[in-house]
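This is the structure I have questions about; it appears just below.
Of the protein chains in this complex, all but one are displayed in their positions.
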Amino acid sequence: MRRVYPNKDFCIGCHICELACLTAHSESKDLIIAVREEQASGLRPCKAVYEKGPVCVSLSCRHCENPSCVTACISGALYKDEESGKTKYDESQCVGCWSCLMACPFGAIRRNPSKGKIIKCDLCEGRDKPACVEACPNAALSYEDR
Amino acid sequence: MTYVIVGNGVASVGAIEGIRKLDKEGNIVVVSEENTPTYGRPLISYFLAGKIGLDRMSLRPDGYYEKNNVELKLGSRVVGLDTGSKTLALSNGESVSYDKLLLATGGVPFMPPIKGLEGPGIYNFTTLAHAEILLDIAQNIRNVVVIGGGLIGLKAAEGLFDNGLKVTIVELGPRVLSAAFDDVAGKMVSRRLETEGLGIRCGSTVEEVLRGPSGGINGVRLASGEIIACEAVVVAIGVVPSLTPAKEAGLNIRRGIKVDEFLHTSAEDVYAAGDVAEAYDMITDDVRVTPIWPNAYSQGYYAGMNMTGKKHEKHPGGLAMNAISFYGLPTASLGMVNPAPEEDCEICTYADEEKQTYRKLVFRNDRLVGYVLVGDIDFAGLYTGFVRFQLPLSDEIKQELKDGRPSALLWPEHDFETRWTPDHE
């Protein structure tokens, strides 16, 4: 199964991946509208860039083989999809308890406070290649099967 | 190969998924005394509060049992276990044979010896059935007392309050949530609830439940002498492992059914998982009952895998964790939160009264062993990583955590390369 692998040797900390993620998950698919209007109603990127001195890296859900979030989910909203191998999220089942956010040891789940639901990478369902991988100007994110 | 699982809670689901990962052919039989297929037990709080309906209670999609080839025997209580002949006796007279057995019977509410407790009007809050009953009576009564200020008690109180009742919580300890949280966090939650309009009495116990001539409840009398009028009482002091039929079958039991690191009990081919099991805890480094949702699933999963015989993997150990929100105030706590003095832990707290946020970190031997977060829980997961993987902390890294800036880049290089970026799992 293909996942997004980060390379912290070549991440330049530009945060363009976060913007691409935001655009890909927006209604308008327009970066300017996504930032100015859709963020106000809770749209957030699933990617987060972490920095420590000169080193930086962009991380998002690992789609673990044995996800801690699925283990912790009290409503079955998070589940492992047998076919694709992805860790999927059904927003309609979610009650916003934040158990998954706490349980994920990689900190990959965030809150969407205005919706009371979570934000988690879905490997850009419907796209050939995740938006973050496509937008990275320095090939610091790769989409591969290891 | 026939696998029999007693109980259809989340440990049972974990076991089904653990078994089916390795064995697609073997028969799985699930025996449960409840009448519904597996549901998200913690969701009963949301159900009582009217936030979700019965249609959202299911933990797995329709057809789950069929898809996984599981025979489900609902409404069936296990009355006897013969580990010699490897059979279970059910309440309806049926006998079920097993090759491998998993006891995932969970816990039952603990009923304290309070004068006047016997009789109508006393309720618990651990199952969907309990929640349905409470939702029903809530339409007809005005006042209720909840005994117990732990997680279950507070959630019951919240749910009943949301149905328009006047609620008073009576808690023995000096604060609510004494097990999961500390003083500061406990008080923040109390204040939130009191602001909403719930009544809280800490450091109190109910001495007697007062009943009228027809047997109905009039109120309760506290040890202080105060009398609180109410028409119903919810007992939410805690749960104890449901030890039937393990006890009678002679399994090794202390508080719960004792299991080794493979979730195997003292009886051959019998496993236990979930709230009923007494297993290794990775933070306290001892054996205890850890009645926590993710633990139950995880134990069930490992038990399931080990039952197939195709894998023989040690469970990494239980880890206490709770994420609960109280009227918009999110909280998270994990690991060792109130260390005893002899544990020799370093405790670091940060509170912002105005923003209603609180952070407590507990360090032991240069590792993070527990945390409490109130209000600002966004980085909870990152702290969890440090606890779960017991990552070594230099002074510099510790300071970053104390300042509220946890990050995967603070992981040791090796851990980042192998755990975060696996070549394969």
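All chains are identified by letter, namely A and B, in their written order; residue positions are counted from 1 within each chain.
As a convention for this text, contacts are C-beta pairs under 8 Å (C-beta built on N, C-alpha and C of every residue); 3 or more make two chains touch, one makes a residue touch a chain.
To be clear about the criterion, contacts and distances are computed from a predicted model.
J.: From the list "Branched-chain amino acid transport system ATP-binding protein", "Helix-turn-helix domain-containing protein", "Energy-coupling factor transporter transmembrane protein EcfT" or "glutamate synthase (NADPH)", give the UniProt name belonging to the chain omitted from this structure.
T.: "glutamate synthase (NADPH)"
J.: With touch as defined up top, name the shown chains that contact the chain not shown.
T.: The omitted chain makes contact with A across the full complex.
J.: Among A:28, A:66 or A:138, exactly one should touch the missing chain; which is it?
T.: A:138
J.: So that we can see where the missing chain sits, which residues of chain A does it touch?
T.: Against the missing chain, chain A presents residues 9-16, 19-20, 31-32, 35-36, 53-55, 135, 137-140.
As a convention for this text, only the chains that are shown with their structure count from here on.
J.: How many angstrom lie between the centres of chain A and chain B, each centre taken as the mean Cα position?
T.: 28
J.: Touching residues of chain B toward chain A in the complex: what are they?
T.: 14, 40-43, 46, 51-52, 56, 58-61, 293-294, 297-298, 301, 321, 323-325, 330, 332, 334, 377-382, 384-385, 388-389, 406-410, 416, 420-425
J.: Flag every residue of chain A that touches chain B in the complex, lowest number first.
T.: Residue list for chain A touching chain B: 5-6, 8, 50-52, 55-57, 59, 62, 64-66, 68, 71-72, 74-76, 93, 95-99, 101-111, 146.
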